[in-house]
Each structure stands twice: as structure tokens, then as C-alpha cells.
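Right, chain A next:
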Amino acid sequence: MSVRVYTSSKSYRAGQFFGGLIVALIVIAIASLLPLLPWYKLNPVLDFIGMHPWLNAFLKAFVVVNFVALHVLFLIWLERKFAGWMQARLGPKHVGWQGLGQTLADAIKLFLKEDIVPAKADRQLFAIAPFLSFMPTLLTFMVLPFSAAWIAYDYDLGALFVVAVSTNVALGVLAAGWGANNKYSILGGARAVAQLLSYEIPMVMMILAVVTLSDTMSMKQIVLRQAHLWNIVAYWPVMIPAFLIFLTCALAELNRTPFDLPEAESELVSGFHTEYSGMRFAFFYLAEFANNFFSAGFAVTLFFGGWYGPILPPVVWFTLKTLILICVMMWIRWTLPRLRIDQVMGFCWKVLVPISLVVYCITALIALK
Partner candidate 1 sequence: MGVKEKPVTKEEMESWRIPIPGGAAIIAPVERVAQWARKNSLWSLTFGLSCCAIEMMSTAAPRYDLDRFGMIFRATPRQADVMIVAGWVSVKMAPYIKRLYDQMPEPKYVIAMGGCACAGGPYRDSITIVKGVDHFVPVDVYVYGCPPRPENLINGILKLQDKIAREHVLTRNGDRAPHREPIIIGENA
Partner candidate 2 sequence: MPTPEAISKLQQLFSEDQLKVDWAGKELILNVESDSFKNLCTFLRRDTDFDCDFLADITSWDTGVSFPLWYRFHSMSLNHTVIIRTNVSRDNPIIATVTDIWPGADWLERECFDMYGIDFEGHPFQGDLAQMRILMPKDWDGFPFRKDYEPVFSGDPLHGPQERN
């Protein structure tokens, strides 16, 4: 009798992952061909839309929402595939090619599931919470510049708008935690609010640093200033720490490891969304990954020169940079353990806030020069 002692082959796993990457590249390549299509034939239509502001607004919103939804589907697949690659597994494989249909199946299933509202929950709050946390995320996409032309609304206070709107995510999370009338939820909600609001401070500080150097709050203008040199290269002594702080805060805002305390699975079961099932839970999921994309995109806008890059069209460059940054976030997520709540708060107030103050002071000096 003999039993085969075998080990999973590393090259095979790598092949799986790179297969996934190739898919991503094909998608990007197709996207890059889009500008070559005869778009000018649509000009009369566009003129028509341009003359009807309501129609215009509606179409823009439609495009943004669908873009976000599709991206999230892709991102969740990417996350699971990436996790599989890191963890010596395969990840989704049998649903669609390389498991690409996985997220779609998940989404359809969640929408078909029974929607449970616990008997003792605060019904209105419970019902509205997922949308409360999804709406701000969606709104932030309004000012995200995919390219000089692809920006839904070039608001001249774009950065301020992002800061103001994205903070509202905490409201949705708190509503979910409170409304569910579950002890794990309320603990998760309380943690989330404490964490989100605290990490907002160094984050805003770092956004402010970029805004000071760029002398504008418009997202588009911030990118246009980086036409020749990315911010992180041009002002590297301040921008590298600024980016690291921004990344840390973004991770904290996204509730990702090491800051995933609001939904810490091993402590609070599922944290604030413990009682959510079906469609409402799907919205939390959607919000989380949409927020992930936005945070990465925002970082690219602030530090990595937005859509600028050689050869490929701007939109592709922006998406590519964002995806790379998202992968970095996933890498961190699947590597690190989780902090404790007092350590998270202590780290913010005792380490990040002082450092960000110093960084901002230096930035101000540079700007004054």
C-alpha cells in the first residue's frame, strides 16, 4: 500500500493567477480600442442630449451606476482569485471561464434570497441602512476623473466634495448596527464610527497637502498639474509619507485588514451586517468594493498622475493604475493580522495625526516657497 505524498504545484497556481491577469488585460485592450470607434457618428445624438440637461444628467448617472456595478463584479472576482493565489488555492474556477461568472451568480442568488428583517429591529433604519452606506460611495464617483473628458461633473471643489460625502458612509454603518438590534451589530457599528471618523482626520490632512501643492480643489485640475511629473515624484519627500498615510487611512475607511474591526469575523461574527441577508447584504458588499475602487482611484488622482501615461488611452491608464493599487490593498489585506480597537484608535491619534501634521507643515513650507 502506498499513498501518494504530493504538494500543490506552484507553477500551476501561478498559471491560474496569470490567466486571470490576462483576462484583465484583454478587457483593458478592448477598452483601449473603444476610442477608435466612429464615435463622431453619435454627435447629433450627443448634441440632442446636450440640449436637454435632465436627459444629460440622467444618462451620466446611468453610466456611472452601471460602471460601478460592473467594476464591483469584476473586483470581487479579482479579490477572490488574488486571495486564492496568495493562499495556495485556486479560487473560483468552475463558474464561467476561470470563475468569472462567480460574482454574477452570487449577486443573482443574493437578490433572490429571502429578505429577513428581525422582529425586534428598527424596521425603517434597518431597511434604509444599506442604501445609506451605498449612496455616498456612488456619489463620490461623480467627481472621479477617468480622463480629461470622462468625468461626470468637474466640480471645482471636487476634493472637498469627496471628503464631505464619503464621511456619510459612517452614518449607514451606524444605522445598520443600531437598527438590527443585535449586540454584535451595535458593537460593530460603534467601532466603525469611531474608526471612520478618526481616520478621516489624517486622510483629510493628506488630501489637503495635495490640494495645497496643486493650488486647486478640482479633481481634474489636480491631475492636469501632474501632466509632466506625478505628485509622488515631484514632491517625494512629503508625498511618499503622505501617500502611505493616505493608504493606511483608506484601508481603515474600507474596513480592511488590519483595520477590519467593524466586521471582524472571528470576534463579532460579521459585525454591523450580522443580521443582513439577501439583497440588503449585497448592497453592503457593493458599497465596500465600490468604495475600494474609489479610494484607489482617488489615490491615483492625488499622487500618481491620474490618467497620464504613454501609448495607451487615458481611461485605460487610469483603470490600470487603480487596479494595481487595489491589488496592493488586497495584498495587505491577506497578509496582515487584525489590530485591536484600542490599538487602532491609539495608532490613529498618537501616530498618524502627529505625523500627518508634520507632513502638512512641511508641505505648507514648500508651497510658501
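Criterion: a residue touches a chain if its C-beta (ideal position, glycine included) is under 8 Å from a C-beta of that chain, and two chains touch if they have at least 3 such contacts; residues count from 1.
Picked so that all candidates are chains of the complex that A comes from, given by their letters.
Only a predicted model underlies this, so the values are computations on that prediction, with no experimental measurement involved.
Engineer: Spot the contact partner of chain A in this complex among 1 or 2.
Structural biologist: Of all the numbered candidates, the touching one is 1.
Engineer: Using the touch rule from the top, collect the residues of chain A that touch candidate 1 in their complex.
Structural biologist: Touching candidate 1: residues 8, 80, 84, 87-95, 99, 101-102, 104-110, 112-116, 265, 269-270, 273-278, 281 of chain A.
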